[in-house]
Structure formats: structure tokens, C-alpha cells
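Missing here is one protein chain; the remaining ones are kept as they sit in the complex.
When the chains are written out, they are named A and B in that same order, and each has its own residue count from 1.
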Amino acid sequence: MNYTSIKDIDNLDQWVQQAIKIKKKPLKNKKLGKNKTLVMLFFNPSLRTRLSTQKAALNLGMNVMVMNFGSEGWTLEYEDGAIMNSGSSEHIKEAAAVVSQYCDIIAVRAFAGLQDKEKDNAETVMSGFLKYATVPVVNMEGATGHPLQALADAITIAEYKTKARPKVVLTWAPHPKALPQAVANSFVEMMQLQDAEFVITHPKGYELNPEITKDSHIEYDQDKAFENADFIYAKNWSNYNEYGQITNSDPNWTVTAEKMKLTNNAKFMHCLPVRRNVIVTDEVLDGPNSVVIEQANNRTYSAQLVLQKILKK
Amino acid sequence: MNYTSIKDIDNLDQWVQQAIKIKKKPLKNKKLGKNKTLVMLFFNPSLRTRLSTQKAALNLGMNVMVMNFGSEGWTLEYEDGAIMNSGSSEHIKEAAAVVSQYCDIIAVRAFAGLQDKEKDNAETVMSGFLKYATVPVVNMEGATGHPLQALADAITIAEYKTKARPKVVLTWAPHPKALPQAVANSFVEMMQLQDAEFVITHPKGYELNPEITKDSHIEYDQDKAFENADFIYAKNWSNYNEYGQITNSDPNWTVTAEKMKLTNNAKFMHCLPVRRNVIVTDEVLDGPNSVVIEQANNRTYSAQLVLQKILKK
Partner (left out) sequence: MNYTSIKDIDNLDQWVQQAIKIKKKPLKNKKLGKNKTLVMLFFNPSLRTRLSTQKAALNLGMNVMVMNFGSEGWTLEYEDGAIMNSGSSEHIKEAAAVVSQYCDIIAVRAFAGLQDKEKDNAETVMSGFLKYATVPVVNMEGATGHPLQALADAITIAEYKTKARPKVVLTWAPHPKALPQAVANSFVEMMQLQDAEFVITHPKGYELNPEITKDSHIEYDQDKAFENADFIYAKNWSNYNEYGQITNSDPNWTVTAEKMKLTNNAKFMHCLPVRRNVIVTDEVLDGPNSVVIEQANNRTYSAQLVLQKILKK
């Protein structure tokens, strides 16, 4: 069993309930991971994912080996048949097969480069590990998805919702740096598995990959989208059509207290790190309806559920 | 309970005796830290602190997660109300609150930048963690203090002193690079809690922050200061008045065997790393009265005492 995409969740409601159970007694399965080892490979920076996934593994009694692949290891080649006489020192074929022998689960973080849409969509790194690793692979944010985050988001919504079918709004917000679509993508895919009124709002032209959004409701008027919302999930992403570009930085898309008044006393969510007063104002983020810290807390239980499921297989 | 300053020591003599007890049986409290996690966040390089604090936590049975914040995480913002549309990706408010959820104690190393006296004196990073973390914070060297080092120094003095009230001299020595005042500051504050004849000696103009030295005896004549000393503690710091500048590199301040002859067969101390033949000559450092290696050894027990006290609360 791998966990590299929301598609790996067979029953979201059940998973969320199981995660909430883990959260209540995080050390209950302390023996499950005895003598099992998680290797965490980072091709990009990480704070929450780094610490919460490690913590989850420790809660299960696992050993953890953390490696920053870029600075501590070798540059990898991903192309089949490559003549490796320039930059790359090692092919993913060997790297993934070898690392598999030193551990029981491999977790990988490898962001989108945002330079080459096709390459990012191919999830070169994650797919390489999936193909050549001989142990289960966990996605700690790939080029196109961040399923551990989306699972934590689902837990958070389950904890805070006050009605069976809440209105959940994913709103784009401006950001000074070009960011991947990964978090938004997995959130959309996760919401498609939920009983909810789900709305995506963003400026025209900022459509996510239509193969991911499918028939999810897109509303270009942010104010209209916010009406009666129970959850506002803010997130920036760079343009998917003009790939990796920032074509809009309109501050009117920043989530403000005034805009939150349009909602049904909505909870405010964000995956963090968040740019204060750019994505969202201090007033909202520091307000009583902000659940971003608890949402980050749920990262531990999201990861622990996934590791636990893999260990039990 | 936090440990971010010498002021957090309620009874120095008692602490030192407890640390010496720990040193004799370092594994006695191996169960105290079971299922507890220490997160160590480094904003700067570290050898002794990195390894001894980890070792201390392991002696207590704790889990440890180590993170080099600069290269592995996100650039932090510390200012309230900042519009985060440039370099910083995450505010200390979120970072400290989030990390707190993944561990039981946060230890932080964040050196003085030596560019902005006011900012360094405000201990921006350490204060940020103290303010927003929801678990205890331990200082692994901040901008203005290094209390784990000073506690190890106190242990070392207790172990080697041959009289109830030894003469202890903190001497400035030259150094090619501008260094923070942190180690000297905490040593001074720690000595102010000791029954000792304490003398600080340095070139005129190299006064430490007077709010720290208070009425400690300052002697500008190094030879005179060394007379009858039982302990010579050498340390460079950059100019505090002409903040962060090197205004003196007089080799006459180097601690030599000849100067040590002025003392009462004094033990030589330094926090390490030490520049040989700049701070102190090989002859002194390699001589029988040098206790720098044992002093470094005491870093483990200093850290272990602090972690143990926090865990017991």
C-alpha cells in the first residue's frame, strides 16, 4: 500500500474517524512500529511535514532516518536510457531500490519546479520512487498533490463542522512568490469525496488543472462564494495555464474580516506557512474562528493514520 | 518552566550539586523522558550544543527531532503587523505555536547578528519562541546569553575548586572574527550568583553591557587581574559599545604560559571552539591545568539537568 494521492483513500469518512480516534490515544499503537524504520527524503524545505511525520512515526514506535537529499546525497537522474555524463550522479532506479533495503517505508517531498508543466504533471520524482522502490511510498508533497495535508484538512473539517453538509470554500489569495498547485489540488480531490457544498473561487485565468477540478463548482466572484460559507480555506497557487507564472496579485483577494462577515461565521483554514496581511489579515488569522493551528496539529494524526495503515498491511 | 537565562536558576549551588549527581548516574532517569519529544531548532552552527543536548535528552529516554531552521525550513518574520510580501514565509506566531504541538520542549539556537544592537538585545528569535510557544523553551545560545554553557561552567568550577571562595577571572582575548557577547554575559551573570572573587579583565572600551556586569569588578590590567587567580576563563567578544566591531586585536591579551604563572596555579577554561595561539597558546591549552575538555563534557549534564527539571514540572 502506498499513499501518494487522495485516490489512495478508499473510504474518507472512515479514515477521518480513525484519525480522530488516534488523536485521542496517540500512543495506543506504540508497538506496531517496533523495529520498523521510516526514511524521510526531502528534496525541498519543510517544517510541519518534517516534524509531524517524524512525530507520527515516533508515536508508533518506529525508527526514523531523515535525509535532505539535495544537500546530503547525490543528484538524481530520472530519464530512462540517459547517458549520465553530466550533472546527475545516480539514477532513481538504484537510489529507490537501495533505500528500500534500509527501511520499511519511504516518505518523499519533491515540489513542482514550475518550469516544465509536463514534467511536473508526470511527478517525476514521486513516480520514480513509486516505480523503483520495493517498500511503500508516502507522499510528503509532490509536484501536483499534498495528500497528507488534505487528509489533515478533512480531519479538521470533521472536528469543526456543525452541520452534516457544510459549505466549504477554497479561495485563491495573492502571494509574492510563485507557488505550486499541490495543496489546492489535493484539497479539491479530497472535497470531492465529502458530502459538502464545495466552491472554488479564484480570479479568471487561475483555473486549476480541469482533470482535477472536474465538475467542482467554480465561482469567480469571491464575495458571492463566501456567502453562507462554513469554512474558508485560503491558498495561493501560481497560474496553471500560463504555467508557473504570477499573472495576478490583486490585494482584493486577501481574506479580510470584512469578507469573513459574508460567511456563516466560517472557520478560517490554511495549510501554513501563511503570509500575513497578504493571504489573510492578522485580524482573521488571530481571530477566534481561525483553526490553522489545530489544522497543523492534525498533520500528526493524518501521517500517523497513513503509517499505521501501511504497517498493518 | 523555561530555561532561557541565568535568571531562571533559582538556586545555583543546588543546581550544580544536582548536575554532579546526574553526572555520576546519567541513566538514572532514563524513564522520565519516555514518549516525550525534544525539538532542537538551529538558526546557527553548533557542535557541542548540538551533540551534548541530544545526548542529554537520550540519557533521559526522550525522542529528539533536530532541525536546521535556516536551510531546512522557512524564513521567519518576527514583527507584529508585518505585511509579509517580501522575504519571510512564515510568522513566528504560527511557527512557534505549531512546533509546540509536535513536542514537549523546544530548544533554540539563534546567535546575535551583531548588526543591530537593539534587535539583538531584544532577543528577537528567543523572545518570539518564548511568547508564542505553548511548551517550555530552552536557550541553546541566544543573542545575549548562553545559559546552558554558563551552567556547565559552574559545574566545572565546583569540580575543580580547592577553596570555598576561589578567585575567578574572565579575560577577554583577541579573535579574528567578530563574536557575540552571549557566552561572556551568561558567565558574568552566573558568577554573580557564586561565592567567589570575580574579576573581569579586558581592554578599555570593551566593556560588556553594564546592565549585565552591574557592580562586577572590572580590571583593565590583565596581569593584575591574573594575580592569584584560581580559574582563568578566556573568551573573546566583539565591542559592545561600537557594536559588533573589532576595535582591538592586541596579541598581548592572548593567554600564555608566562601569564598563567601570575596565577595561583589556575585552571584554564574556555567554552570552545577556541582559536589556538590566538586566544590561548598551545602550551596552556595542552597543559595539565587546562580543563576545557571536561568543561565541554559538563555540557551534557548541564543540559540534562535543565531537561530533567522541565520534565519533572
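Keep in mind that, in the parts below, a residue touches a chain if its C-beta (ideal position, glycine included) is under 8 Å from a C-beta of that chain, and two chains touch if they have at least 3 such contacts.
Owing to the predicted nature of the structure, the values given are computational and were not obtained by experimental measurement.
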| item | value |
| --- | --- |
| Residue of B:Lys55, B:Lys119, B:Lys161 or B:Lys309 touching the missing chain in the full complex | B:Lys55 |
| Listed residues A:Glu94, A:Asp223, A:Glu258 or A:Asp286, member touching the removed chain | A:Glu94 |
| Residue ranges of chain B at the interface with the undisplayed chain | 27, 30, 42, 45-48, 50-52, 54-55, 58, 68, 71, 176, 272-278, 282, 286, 292-293, 296-297, 300 |
| Residue ranges of chain A at the interface with the undisplayed chain | 35, 37, 39, 63, 65, 67, 71-74, 77, 81-86, 89-91, 93-95, 97-99, 101-103 |
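One rule holds for everything that comes next: only the chains that are shown with their structure count from here on.
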| item | value |
| --- | --- |
| Geometric centre distance via CA averages, chain B-chain A, whole Å | 39 |
